[in-house]
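For chain A:
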Amino acid sequence: MIEMKHEQRSPVSSIVLAGLALAALLASGMAAAEKTTLRDQMGHPVTLPAKVEKLVAIPIPIASMVMALDGSAARLSGINSAARSDIDEGLLGRMFPAAAQISTQVAGESFAPNGEALAAARPDLVIQWGDRGDAIVTPIRKLGLPVLTLKYGDSQWVADWLRITGTAIGKGERGEKLATWFETRMAEAERRAAVIPAGERPRVLYLMRGRSALLVAGKNTSMDGDIARAGGINPASQLPGFAPVGVEQILAWNPDIILLNNFERDMSPQAFYADGRFKGLAAVTKKRVYRYPRGGFRWDPPSQETPLALDWLYGVLHPDRSMPDLRPRISETYLMLYGYRVSEAEIDRILRFDENGQSAHYGKRFGKHP
Partner candidate 1 sequence: MNSASIALPATPGARGKKRRVWMSTWALATLLLLALIAGLTLGRYLIAPAQVLEILFSGSAFDARDPEAAMAARVIESVRLPRVLLAAVIGAGLAAAGAALQSLFRNPLAEPQLLGVSSGAAFGGVLAMLLIGDGQPLVIGALVFGMLALAAVFWLAGGKAASRGSSTVLLVLAGIVVSGVFAAGVSLVKLVADPQNQLPAIVFWLMGSLATADRDRLLLALPCVGVGLVILYGLRFQLLALSLGEEDARGLGIRVGLARALTLVAVGLITAASVAVCGIVGWVGLVVPHLIRMSFGTDHRNFLVNVMLGGAAYLILVDTFARTATAEEIPLGVLTALLGAPLFAFLVRRIGHGLER
Partner candidate 2 sequence: MHDNALIAVQNLGYKLPPCKRMQTAARWILRDVSFTLERGALCAVLGPNGVGKSTLLRMLAGMQTPATGDVIRRGRIGYVPQAVHPALPLSALEMTLLGCSGNIGLFGAPRRQDYDAAYAALARVEAAHLAARSFSMLSGGERQLVLMARALAAEADILILDEPTAALDWHNQALIMRLLHDLADEGVTVITSTHAPQHAFEFASHAILLFDADRFAFGTPAEVMDEAALSTLFHLPVYRIPLLEQDGRPGEKMAAIPVFSAAVFSAPEPLSV
């Protein structure tokens, strides 16, 4: 997937680079004799500056991913404002207190880059989504900044995010290590789910919105893929993307389990159990409504924490099947990813025990065992 080649500076590229990389030159204070070219996830060749000391990460999960790869927030000079809630409300700010200082002005609505703020952040490299149209990428290129593009969709692609981002910041080895770990754990999850007979797969619905509207995850969403990987069936998998539906449609699907998102405030299983319209739904009568956990990053969208999310999801979907205890896995993984020792209380917070504690099997499955 990753191609690296070393090439001699061509006259053309030197002219282009001379025009472009003023910030890079200022930062590095030297002209590299050799340049590294990296093919990004959209297939564009990107010539990397010799040293990436300042990085802007516009895709939301990349902020925490860079901290995981780097063991620090020092390299980030700009992140998406939506990543800010992981720092303020999630565990990320506790693990990397310096992250609170990073500028969140670099991008606005729908990942549109803010030129002035981007220039002020003086990045050596910008990471951006590549599958949401050129309109959000071209302005960055016009500023003369090298752009690395990633694509959003299946959780499987996170391994490449790790490799590409790792290489870009000069932590290729660490990136490769985390990517391999990620792929091993994904394969493990898939093997674990593959043996489950069709009759024992619960119907699982993910609600991207549950309050202002009902928005379910359909085809080509990471949640759809993750539900299958955890041995569940998504009744909405025929709908395109995140699709609005009516209450009745949910009643007609009658899912066994409902997963709530990490994006809406005041979203909790309790609110769901109390809603008269959903009374009688299998997931409600059996108290199987759960809100996705949130640690260094939200567990519903793809990130370096997705393997933990898949373990959790398997535990929720199949409470009677044996699996390794999740709590020590969280401790190990956080130590490996962030070099951080989580306390038992923090694990309770990650798993949202205050909200999910009332739901079926939760305490037994994920509670602290004496």
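Regarding candidate selection, all candidates are chains of the complex that A comes from, given by their letters.
Quick note on the criterion: contacts are C-beta pairs under 8 Å (C-beta built on N, C-alpha and C of every residue); 3 or more make two chains touch, one makes a residue touch a chain; residues count from 1.
This structure is a prediction, so every number in the text was calculated from the model and none was measured.
Undergrad: Any idea which of 1 or 2 touches chain A in this complex?
TA: Looking at every copy, the candidate touching chain A is 1.
Undergrad: Residue numbers of chain A touching candidate 1 in their complex, please.
TA: 60, 80-82, 85, 108-111, 208-209, 211-215, 236, 238-240, 242-249, 251-252, 263-266, 276-277, 279-280
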